[in-house]
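Got a structure for you, written out below as structure tokens; questions coming shortly.
Of the protein chains in this complex, all but one are displayed in their positions.
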Amino acid sequence: MENRHHALGFSDQDVLKMYDIMLTARRVDERLWLLNRAGKIPFVVSCQGQEAAQVGAAFALNREKDYVAPYYRDYGFVLAWGMTVREMMLNNFARGEDPNSAGRQMPGHFGYKKLRMLSHSSPVTTQNPHAVGVALAAKLKGDDIVSFVTFGEGSANQGDFHEAANFAGVHKLPVIFMCENNHYAISVGLKHQLSCDYVSDRAKGYGMFGKTFDGNDPLAAYLAVKEAADRAHRGEGPSLLEANCYRLTPHTSDDNDMTYRTKAEVEEAKKHDGVLTFAAYLRELGVLTPEREKEMEERIRKEIDEATDYAEKAPFADPMTVLRYVYEEKD
Amino acid sequence: MENRHHALGFSDQDVLKMYDIMLTARRVDERLWLLNRAGKIPFVVSCQGQEAAQVGAAFALNREKDYVAPYYRDYGFVLAWGMTVREMMLNNFARGEDPNSAGRQMPGHFGYKKLRMLSHSSPVTTQNPHAVGVALAAKLKGDDIVSFVTFGEGSANQGDFHEAANFAGVHKLPVIFMCENNHYAISVGLKHQLSCDYVSDRAKGYGMFGKTFDGNDPLAAYLAVKEAADRAHRGEGPSLLEANCYRLTPHTSDDNDMTYRTKAEVEEAKKHDGVLTFAAYLRELGVLTPEREKEMEERIRKEIDEATDYAEKAPFADPMTVLRYVYEEKD
Amino acid sequence: MAVISYIEAVTQALKEEMERDENVFVMGEDVGKRGGVFQATKGLYDEFGEKRVIDTPLAESAIVGVGIGAAMYGLRPVAEMQFADFMLPATNQIISEAAKTRYRSNNDWSVPLTIRAPYGGGVHGGLYHSQSMEAIFANVPGLKIVMPSTPYDVKGLLKASIRDNDPVIFFEHKRAYRLIKGEVPDEEYVLPIGKADVKRDGDDVTVITYGLAVHFALQAAEKLAGEGISTQILDLRTVYPLDKEAIIAAAQKTGKVLLVTEDTKEGSVISEVAAIIAENCLFDLDAPVKRLAAPDAPAMPFAAPLEKTFLLNPEKLEQAIRDLAEF
Partner (left out) sequence: MAVISYIEAVTQALKEEMERDENVFVMGEDVGKRGGVFQATKGLYDEFGEKRVIDTPLAESAIVGVGIGAAMYGLRPVAEMQFADFMLPATNQIISEAAKTRYRSNNDWSVPLTIRAPYGGGVHGGLYHSQSMEAIFANVPGLKIVMPSTPYDVKGLLKASIRDNDPVIFFEHKRAYRLIKGEVPDEEYVLPIGKADVKRDGDDVTVITYGLAVHFALQAAEKLAGEGISTQILDLRTVYPLDKEAIIAAAQKTGKVLLVTEDTKEGSVISEVAAIIAENCLFDLDAPVKRLAAPDAPAMPFAAPLEKTFLLNPEKLEQAIRDLAEF
């Protein structure tokens, strides 16, 4: 097998870290479903099947400076971006200490100013113009940063997608739009969402760079996002990237996906699962040894156990805080 | 000079009719400005520079069956579609007899059920999804019609443009989206509106047929719209057409275009004015003789005089009608 | 009479209207095979096929806008907004287009479109799956806004909405979907849009409300009856335009009025109810009009204890009615 990561300038250590984060995201996600089925958390939204694209993308950005607007499936992304497993669990238990919203929002609605991560809401695609606004502001201030935003392929049909992309194109702003195409918008498949072959076919209409890549391959994601980021830094404007993924779980814990797709289809997709295929790649090259794998799994399990435990015991915000932060509170 | 219209199956009579309507639209428009400057009508919105595309398009559609949603500059189109000069003048004088809205709306806000012409409002691009809805309904009912809608290039940046186009693409509906690109959205030129070379570059993102044509040439317009209509009838779905025009007048009678463009630029554009160039073509071929031209100009002037006179004398709607037709009135 | 749930009433009304009139069709996100995320359109795809039960792209402005076009063509579309919170991208189509088409065309064109939208809190939906959106639209002439509380009203009013020749926003309380059950006649019936309904008669205090809060009021009234307090409950059913006569009559009857909404207070539809009473009943009142509503904060949080603080419940109503009775 060809060593693809050395060619990209990654050390073995780097790709192990990449895999580590992908695996952590996966294991966190799996734990969330268990907690949900056990009645401990009321709701789960999943990243399974999209970790590779998310983590590869994060590695291509400047994690000290860039601004990001991840959407609700981006567990892999936000982990790579600096959110801790404990913070994720606090978020899923909706506890007062959750840095995203103190339990005000549903899980997966990220937002963390310390990490330059914009606050995400439920109505889809509203984050796209926000990311453009960040880029416009940075350009105005002369700050050399990239603004990165993600969304689903169903969401690419909202007006806000179009208006944001065109605005970024006209002003040649350093924005990376990354569509995580997981083939479904809840129950509605690609055929009833989109009439183009690729979401990235839309790039031309905004005069921007467009590219579709294998969303199961973190290195492909890295490469695409790196290219887009380099273009952005060189003043060549925004890019529209599309990660071709597959949603391995139901839409959320409230969904029954067997009403609109078959088990066979999901099983087929699982063969291409990026967490498995990237592990296979690393094993093949001898980078991921059985010992390393064992150590990783154990460490991650322990971290998730502790985080779950912590979050479960953590208090909710004081109910009277529902009245707070409607407007700025002046001391 | 090559005879292009015979090749398209048009008789000389046909193209004279085409020119007649273009000229009528132009002369009506010129009269409106005079009436405005004379203080007789408070507002004008103009078609000048877009007549060729509008009239050519109308000739490619079935004027007995198709549904249309023209926008506020489509004087040429609605004339070709069956609105009379008198009705246009009633509209511009905002009289009670105006079939479009009885003076409720501003001039140029067309709508005429008898002519299968949808009611147009001021917020731009809202008509696009309506035209898609008409096509969806016709498909549901098994009616073999085409739904035709126009809008400006600035308006092509509204979310509704995107959502409507994608919807039509997904359902392969018989809709023709014709963008009248007149290079300006009020004061904002192409460079600050769009980052693509052609509005029709966006067609691919909706899996539809796209084409840009010379908006000063009614035969080019005919050809493009005919191709789109044929595709629609064959079940090949929607098309995105772009007429490359130029707005020869200020945006409206409230605008001063010299604050954002030069006289030289407008003068240059006037050289390509479709009304003049089509007349030249017809003269060259001997189709438009000096006698015919004189007859036409005189007949048109007389028609406009009479229509103006009629409209000016026609009463406004009764002021108490402001309370009517908020909801259906049962007997 | 059969006893059915609130959501079954929705499904039955849709099914029966589609059977009755081939021009009726349903469109929205996940309304097809999936039967809607709440299962309101369950079974319709199988019965009527994909031509009349249309899964749309994820684009609310198009859903409403395409619905308007189809309605102008002569059909009777029923457009589903997956959650009322997500109808805001369609605001322009609703307010500028659907509501104004008849008026602006001087009665030439009309838009017989029904927009269904599940609203309301108490389902752990967090900020964006719990809101009441009616106040945003309850000032737009040309629209009608229906918000029923019982399966009986749901069925009769949804049918009326579909048959109406003007656009109707039909808000369904999502917490009521499975919680509220009630009798509906076996024979077909339609109820009038624009008419409030006295859900309980009483002499001491009048409660005027709508949606799930009607049930909270009924529970509170039952309890208070034991204390000798007699409560009249007026269910608005249509919140725009309001049934002024019924409001005035209900206020005059007891002279003490409690207005209740699950929405945040300032600018809610009960403010208009209060205004109507203030204009028309000054000399009939024995106590100031009181309003009970959610706090003036953006929306209810996801975390259970915070959600609970935000929400109405029968106890809050009971206390407010008692206070008024004792005034």
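As written, the chain order gives the labels A, B and C, with residue 1 at the start of each chain.
Please note the rule applied: a contact is a pair of C-beta atoms (placed from the backbone, for glycine too) under 8 Å apart; a residue touches a chain by one contact, two chains touch by 3 or more.
In this text the structure is predicted, and so the values were computed from the model without any measurement.
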Omitted chain - touching chains that are shown: A, B, C
Residue among C:Ser5, C:Gln39 or C:Ser96 that touches the chain left out of view: C:Ser96
Interface residues of chain A (partner: the chain not displayed): 67, 99-102, 104-105, 109, 111-113, 118-119, 121, 123, 126, 128-138, 140-141, 147, 159-160, 163-164, 166-167, 170-171, 317, 324-329
Those residues of chain C which, in the complete complex, touch the missing chain: 61, 85, 88-89, 91-92, 95-96, 99-100, 103-104, 127-128, 135-142, 240-242, 263-264, 266-272, 274-275, 277-283, 285, 287-291, 296-299
Residues in chain B touching the chain absent from view: 42-43, 94-96, 101-107, 109, 121-124, 154-155, 157-160, 185-188, 192-194, 254-255, 259-260, 316-317, 319-323, 326
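Simple rule for what comes next: only the chains that are shown with their structure count from here on.
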Intercentroid distance (Cα basis), chain B paired with chain A, Å: 45
Multi-chain contact sites of chain A, meaning residues that touch two or more partners: 157-160, 192-194
Set of chain C residues in contact with two or more other chains: 56-57, 59, 61-62, 89
